[in-house]
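Every protein chain except one is present and positioned as in the full complex.
So, chain A:
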Amino acid sequence: MDVLSQLRHQLADYTNSLHRDGFLDDQFSQLQQLQDESSPDFAMEVVSLFFEDCQKLVTNMARALELQAVDFKQVDSSVHQLKGSSSSVGAARIKNLCVAFKTCCDSQNRDGCMRCLQEVNRECVLLKNKLQTLFRLEQQIISAGGSIPM
């Protein structure tokens, strides 16, 4: 098997594993389909915006949960935003965490919210690393003279 075929095989396996393990859902595939010659890095750009959003929201939620009197409506609003963003990029595990997080906000369970926030933070870091690996594989294919199947 030549280098290009090996890389393509690796990319396909890796992408399938991300879907299989629940990190990504079909929405991510939809994003990749929006890539074309005029915007070859579309998915990467959107993902980058997503993680910027994530960081801001996690920081806001952490600050809100540190206060003596927690404003659970504010935390809920951030959770709602994160759920929308994660749905839009196909970040399935983060989206699902937001469901549990919302329940903790609704019941004004501060400890529950703190645990959910830690989970969200962990999943964001995990997904960011995995997507960096995926995009690196794509770049390797392009550098080897291949193209990414859309």
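Quick notes
The criterion applied here is as follows: a residue touches a chain if its C-beta (ideal position, glycine included) is under 8 Å from a C-beta of that chain, and two chains touch if they have at least 3 such contacts; residues count from 1.
Here is the rule we use: contacts and distances are computed from a predicted model.
The listed options are "Nucleolar protein 1", "Integrator complex subunit 11", "EKC/KEOPS complex subunit TPRKB" or "Response regulatory domain-containing protein", and the UniProt record of the chain not shown names that protein "Response regulatory domain-containing protein".
Checked against the full complex, the one of A:7, A:24 or A:46 touching the unshown chain is A:46. For the chain left out of this panel, the touching residue among A:87, A:103, A:121 or A:140 is A:87. The chain that is not drawn here is touched, among residues A:2, A:36, A:66 or A:111, by A:36. Touching the omitted chain from chain A are residues 27, 30-31, 33-34, 36, 39, 42, 45-46, 49-50, 53, 77, 80-81, 83-85, 87-89.
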